[in-house]
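Of the protein chains in this complex, one is absent; all others appear in place.
Labels A, B and C are assigned to the chains in the order they are written; within every chain, residues are numbered from 1.
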Amino acid sequence: MMHQQFQECIDACNACADACDHCSAACLQEEHVQAMARCIELDMDCAQICRLSAAYMARGSEFAAALCRLCADICRACADECGKHKMDHCRECAAACRRCADACARMSGA
Amino acid sequence: MMHQQFQECIDACNACADACDHCSAACLQEEHVQAMARCIELDMDCAQICRLSAAYMARGSEFAAALCRLCADICRACADECGKHKMDHCRECAAACRRCADACARMSGA
Amino acid sequence: MMHQQFQECIDACNACADACDHCSAACLQEEHVQAMARCIELDMDCAQICRLSAAYMARGSEFAAALCRLCADICRACADECGKHKMDHCRECAAACRRCADACARMSGA
Partner (left out) sequence: MMHQQFQECIDACNACADACDHCSAACLQEEHVQAMARCIELDMDCAQICRLSAAYMARGSEFAAALCRLCADICRACADECGKHKMDHCRECAAACRRCADACARMSGA
């Protein structure tokens, strides 16, 4: 069971999922929601794949690396979109997404 | 929104997830559980990624094709493992996994 | 394994999850997104708990009835909100939510 060696990446995935879920809800309360549509879409995708990646890693799944490779791509796309906006929830989300993309890339050997 | 064109693949993912979740629970009740360990592991992985793939497709996510490509790989691995066992729940699961792998491969253009 | 007796409710949950995921994405593309904020929030909650309820039922979980009871409440809230809007995706979502609420209520003996 490689649970321990994955711990850093699991933590990054959980933190990223929380930040994305929070950001999607906060974006929905912004005055200019329309400008946040793609941010909300990517937040949803990113939160869900991060939670699944954490589950695969915690189980030591033989597909954990492959899922983390895709998770890194989605985290990067979400970081790029959130990085365009100046609200705190977007800036914090972008930072969490970048950390998670790096951790997933390292974990999957990409 | 490409919800409709994805419908066949969404249906295959939902059916596969249900079959995998059922198979994992039924395997746990078998006399020789130890021989079913990898089947249960793959059932869990497959059920979860199928449910996520259905969600991405239903939302028309820009990452739906990439996720379905990986989903097809996991479905194939699960079908191969379930195909080794003679219990009804394994046979039905293997068939659902194969149908889903094909639908995901078509959908993702793989 | 009570997988078969749950089949009607599992199907209703999967259909409701797909409709909610589709509705959330379609609402985000509407001109008046701000008016759709609560609809999108409830769509996300409803899609996710419906997919989890299907998983619990397919596994014959001892907590399937308890989860379906809560799922029925969330489906009803989502149906009420979607029912206020005249777009096709909202009307279809409201109908799927109502069917799922009824199936979950029956399944959980509520």
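As a working rule, a residue touches a chain if its C-beta (ideal position, glycine included) is under 8 Å from a C-beta of that chain, and two chains touch if they have at least 3 such contacts.
The model shown is predicted, which means the values in this text are computed figures rather than measured ones.
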{"item": "Chains in view that touch the one left out, judged over the entire complex", "value": "A, B, C"}
{"item": "Residue touching the undisplayed chain, where the options are C:Cys13, C:Ala26 or C:Ile74", "value": "C:Ile74"}
{"item": "Residue, one of A:His22, A:Arg38 or A:Arg106, that touches the chain absent here", "value": "A:His22"}
{"item": "For chain C, the residues touching the chain missing from this view", "value": "41, 44-45, 48-49, 52, 55-56, 59, 61-63, 66-67, 70, 73-74, 77"}
{"item": "Residues of chain A in contact with the chain not shown", "value": "1, 3, 10, 14, 17-19, 21-22, 24-26, 29, 47, 51, 54-55, 58-61, 89"}
{"item": "Chain B, residues in touch with the chain not shown (by the definition above)", "value": "24-25, 28-29, 31, 33-34, 37, 40-41, 44"}
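Note that in this section only the chains that are shown with their structure count from here on.
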{"item": "Chain centre separation in whole Å, for chain B relative to chain A (CA means)", "value": "23"}
{"item": "Whole-Å separation of chain centres (CA-atom averages), chain B against chain C", "value": "21"}
{"item": "Chain C: positions in contact with at least two other chains", "value": "24-25, 29"}
